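Take a look at the structure set out below.
Removed: one protein chain of the complex. Kept in place: all other protein chains.
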C-alpha cells in the first residue's frame, strides 16, 4: 500500500453497450478513478450518459475530450474501425489508454499503431484482452510458471456461446471469438503462433444458414506446442470457456465453473453461465482496476500493442485457413525492442 | 446507476490485522470512499497506518475521530470488548457504522446496543457477517428463495481451519467460528435458532492439549429445521466452508471450491484455500462496497443489531451445551418493530 | 488362482423380488455356482422360478431342500420373520448360508442364532450387508486402514430414496434403511455403536401422512467417534448413498456418482440413480461371488451373526430414541470368542 495521487479522470470513448458498462464500472466499482468525459458520435447518447455522472462532460470529438484538463487517461470502447484515429490522438496528448479489443481491425493498421508507439518511445496502450485478469486463467498461468508440471505440450480450449448475434459470418468466429484464445495461447505459453489450421464439421442445425459453426481451430507455436480450439457460437445451452494445459508431467484444467451443486429431479449438477458478462464480470473489474492502479503509478502494464498486432496477424492467417481449407503460416514483423 | 454524492470519509477504529486490511480495502478496492481517520489505543501504530494514506489523521480516541468534519461513517474493527463504547459514541454522532463481528461479546451487552439503536429510532449499524456477501452463499440464498426445491428441512455445514491461534479454548469454537453458521442459518432459512446441542468426539491429536476439537453442533429452528455444523479448527489440511441445504424436492451444496483441476503424480484434484482471507476476500470487498454504497444513498442494509444480538444469544446457549453436555434452549427477547 | 472344486449347488429360500434376482444372479453372473433348489411357501411361484433353471427343483419346505444331495449351500431371501427357522435348519445340516438382512427381526432372536452358531462351534452364516462389497465403500475402508489420514473422528452419511413403499412407518426408516449405516459405521470404523439420538425436522410434504421423514440420526461409538445419518426416504429426486469420513488429517467422501457429465439446456451435471438396484448392482454381484468363492474354499467370510445381532440391538435403541425423543444407550452382550 502506497500513498495515492489524486483521482484519475477518465475519458470513455464510445458509449455503446461496452462503453456504458465501463462508465458504470469506473464510477461504481473502481477505486481511484472517475469518468470526467464521455465521447460518442451520437451526441444525444453521449449527453444522456454524461448526465448520470457528476462532473462528466459529453463530447462528440475524441480530440476535444483528450484536450480537456480533467482528462488524464482514455478508455477506447468505440467500434474497431475508429480505434486507430483515437489511439493516434491519444499519442499526441501522450495519454495512457485502455483500448478494447481488437486493437485495430487488421494487421496492417495494427502495425501502424505499433510504429507510432515505437516513435513515441514508451508504451502508452494496454489492450483489452481481459481473460488475463480472470482468476482461473491467472491461477493456470501461475501454475505453468512454477514449472512443476514441466513444459506445456498441448493446450485444449473450448469456447461456446449460446447464440451468435444477427449478421455474424463464419469469419467472425475467428476474428471475434477465437482472438481470445490467440491471446491466451501466447500469454499462457509465452510462445508466438506460427501456423493455423481450421477444420469444420457439418454445421450444427443451430447455426444460421451459411455459417460454418462449430469450427475446430489448431495452432502450432514457435515453442513446439499444439493448441486446439473448439469454437461453437450457437451451442444453445450456455456460455463456456475452458482450457486444459497438458504438460510433460501433468495437466491443469480451468473453466468447469462448479460453484453450486444441486440434486433435484433425477439430476445432479449446476447452472451454466449464459453470457460473457456473467462469466467474466470479475475479470473486467480487475482489468480496469489494474489499469487505473498502474496509470496512477505512472506505469503501463498488461497486454501491449505488440500483443494486439500479433493477434491481428494470426486472425488473418486463420481466416485464410478457414476459407482455403489449408494450413496457413503466420507472418510477423520483427519484434521491436520496446516490446521485448 | 444514479449520480453519486461526494466521496465518503471513513474512520477505521482499530488498526490490527483486520482494521489495517479494511484501510487497504477502502483505499485500493472500494469505489466512493476514502479513509480520513484511523484510531488505535496504540498511538504509534495509528500514526504509522495514517502516514500511508493521503489526508488521513491518526487518533487514539474514537470520540475525537467521530467528531471530525471529514468523518462521515465509522468502521469498527477494534477488539470485541471495545465495540459497545464505540457504537454508543457513533449513535451520539448519528453516524453509520460497519461493525466487525461480534457485535459485542455477550447477549446482555448486545441487548444494550439494541435498546440504544431502538431509542435512536432508526438503524445505523451493519454487523460484519460477511458470508452474506459471498457469491456462493448468495446463490444458495437465491435458490432457496425461489422455492423450487420446496421448504428447507436440514442444513449440513462443514467449517474447517488449518490451525487455531495460540490461546484458543473449546468455547471459542462456538463463539468465534460457529457464529458464522449461526448467522448463515438464520439468514438462509429465515428461522430463529431455538436450541443447541454440542457433541464432541475424542479430540484430534492435532488439537492443542485440553481443546475439544472437532465439535459437532446441532441447531433446531423455529421453522422446524435441523442444522448440523462440523467445526474442526485444527484440521491441518486447509480452510473449508461448505453448506448443503436439504429441501423437500432437492438439495443444493456450496463450498467445494473446484476452480482449477490438475492431474499429476497419480492424483487429480485441486488446491484447498489455506485461510479465510483467500476464501472470502471477495466477500469482504463486496461487503464494504455494499456498506459504502448504501451509506452514500442514506440507507442502512445488511445484518442488523438484532442479528448480532440473536447470534450472541445462540452462542451463550452453545457454550452451555458444550460445557454441560446437554441440549440447551435459546432465549430471545421479543423482536422490536425496528427489526421486523 | 487355485484349482476349483465342483460347482456349488445352492438352494434359494424365498422367491420374491430379492430371491428371484439372486436366482438370476447365480445362474447368469456368478462363476462356480448354480441354483439346484428354490423354496417358497407359494408352491406355484417356486415351480415357476424352478422351471426356468436347468436341473432346479421346487420345494415349499426349506428343510426338504436342505436335505437334498445337490444342495451344498443356502441363500436365505425369505421375509425376516422366517429367517430364524431357516437358519436353525441350516445349522442342523451344517450348511453354509448367505442370509439377507436383517439377520432376524429383533435383538432377542438374533441372540438365539448367535447362541446356536456358537454351539455349532464354527461360523456358518454370512449376513447380507452388501455395502461392504461396494467398490467405493471398499476404497474408503482401504484408505482408512492405511491410517494416512489419521484416526476417524466423524462420519457424515446421506441416505436418500425416491419414495417409500406403501405401508412404511417412521420406525422403518431406522429398521430398514439406517441399518445399512449401522453396519457401515461398525465396519468402516471398527467401533461398536454405544448410543443413538434421532432428531426430526418438520416432515417433508413428500412424506405420507404421519411419517416422520426425513430423520437425522446420530451415533456415538466406543472409539469416540460421532456419526450422523440423514435418512430421507421420500426425497423424490433419486437414490443417493454418500459417506464422508472426517479424520485427523483429512477427509474422504464417496457416493457422488459422477460418471458421465453432460452440458445442455443451461445446466451441467449428470443423472442420479433411481434405486438401490442401479446403485448397488455390482455390490450384490460381488457379494454373492465372494460367498460362493469362500464356500468353495471351505471358508466363511463377510459380515457375521455378531454383526447381524449388533445392528439389531442398535435398531432397538434407535426406534426408542425416535419414539421418546431422547438419547438411548445401546446394550450388547459380551462378544463371544467365535466372533473376536
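Letters A, B and C mark the chains as written, and numbering starts fresh at 1 in each.
The rule is short, and it goes like this: a contact is a pair of C-beta atoms (placed from the backbone, for glycine too) under 8 Å apart; a residue touches a chain by one contact, two chains touch by 3 or more.
Note that the structure is a prediction, hence the values are computed from the model and not measured.
K.L.:
For the chain left out of this view, which of C:67, C:149 or C:195 touches it?
P.N.:
Only one listed residue reaches the unshown chain, and that is C:149.
K.L.:
Out of A:14, A:32 or A:214, point to the residue that touches the absent chain in the complete complex.
P.N.:
Per the contact definition at the top, the residue touching the missing chain is A:214.
K.L.:
For review purposes, identify every residue of chain C that touches the missing chain, sorted by number.
P.N.:
Chain C touches the missing chain through residues 1-4, 23-24, 27-32, 52-54, 135-136, 139-140, 143, 148-149, 249-254, 256, 258-265, 282, 289, 293.
K.L.:
Over the whole complex, note the residues of chain A touching the chain we left out.
P.N.:
That gives, for chain A, the contact residues 150-151, 153-154, 156, 199-202, 204-206, 214, 216, 218, 220, 223-226, 228, 230, 232, 235-237, 246, 248-250.
K.L.:
Extract the touching residues of chain B with respect to the undisplayed chain.
P.N.:
On the chain B side, contact with the omitted chain comes from 236-238, 240, 256-258, 261-272, 274.
Everything that follows uses one rule, which is that only the chains that are shown with their structure count from here on.
K.L.:
Indicate which of the five shapes (line, ring, star, complete, other) describes how the chains touch one another.
P.N.:
Per interface graph, the chains form a complete graph.
K.L.:
Just the number, please: Cα centre separation of chain A and chain B in whole Å.
P.N.:
Comparing mean C-alpha positions, chain B is 37 Å from chain A.
K.L.:
So the centre of each chain is just the mean of its C-alpha atoms; given that, what is the distance between chain A and chain C in Å?
P.N.:
58
K.L.:
Two or more other chains in contact with one residue: find those residues in chain C.
P.N.:
Counting only residues that touch two or more other chains, chain C contributes 237.
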